[in-house]
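For reference, the structure I am asking about is given below.
Just one protein chain is left out here, and the rest sit where they should.
Right, subunit A next:
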Amino acid sequence: MASTTSTTSTSGIAIRRRRRPATPYLLLLPAVAVLLVGLGYPVYWQVVTSLQEYGMLQQFGAPPTFAGLDNYARILADDRLVPVVARSIAFCLVNAFLTVGIGLGLATLMRAVHGWVRIVMQVVLLLAWATPLVAAVTVFRWLFDYRTGVVNWLLVQLGFSQADGFAWLAQPATFFLVATFVVVWMSVPFVAMSIYAGLTQVSDEVLEAARLDGANGTQILVRILLPLVRPVLAIVLLLQIIWDLRVFAQIRLLQDGGAPVSETNLLGNFIYELGVGSQDFSGAAAVSIFVLLLTVALSAPYVRSLMKEDAA
């Protein structure tokens, strides 16, 4: 809607040729500088390190030696890599779609409820979003504690006596269930708010017209609302996929509660274990570059379709 009006207005004015102003470029400069310093340098350092032999000795001042692609060869031959990658992709997709699904549900609910209920919902969502990560994971760890956790207690009260003393973090399957709770719980607010913002842009006339034509609730959602907020949904899902692929701290903090570490490592944890845990900085750098490429590969088709949509 907004885009159609703007294109017509620019094509109307753009007949007159103007000299190219310098201001936009000047305004871009700080952002580009920050990106170069904040992202460019670490990436450059990462690439250089991944091509060197860089361990504990080098960290304390010994000159690093050039190793070519040895680190990549070593990492790709490592039999820990494939399971970690598979696990990460599965975890990322499940979480991203779950988050967007629940977020969409909450957004449509917010649209449907009364003013003050909506405000309560928004406040609650914001509070969940504002909870610091360490605090949130700690709370979940306590909730699911095998000895003193509320979850086990509730289950026992409900008659599931086998839940008494059940260690949620001890098996990969239930570990990832808890991890999914944490990750989804923390990211749903952002998704719900974004989609809700998109939904408020849908004009009431369109919906009224649909209702007059006899469309029911489901039809309005699927045929009218979803297509209209598709750009928002698409961006949010893309962001969520990228974020969930690099999830690290939640897993790490849960592992500290006692978990099968190597069977619950995701890519971020694998890099941490290599680099910080085993002081194999060059190997960790190589995996990081690999993750960067993986992220690009996962999101490239998606970004392309987004850009096409923009151009259309």
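Operating definition for what follows: a residue touches a chain if its C-beta (ideal position, glycine included) is under 8 Å from a C-beta of that chain, and two chains touch if they have at least 3 such contacts; residues count from 1.
One rule holds for everything that comes next: contacts and distances are computed from a predicted model.
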- Note on the structure: Of "Deoxyribose-phosphate aldolase", "Sugar ABC transporter substrate-binding protein", "LytTR family transcriptional regulator" or "Acyl-CoA dehydrogenase", the UniProt protein name belonging to the chain not shown is "Sugar ABC transporter substrate-binding protein"
- Item | Candidates A:65, A:200, A:278 or A:305 - the one touching the absent chain | A:278
- Task: Could you tell me which of A:109, A:202 or A:261 touches the chain that is not displayed?
- Result: A:261
- Spell out the interface residues on subunit A facing the chain that's missing from view. 55-57, 59-62, 74, 78, 80, 134-135, 138, 146-147, 165, 167, 169-170, 256, 258-262, 273-274, 276-280, 283
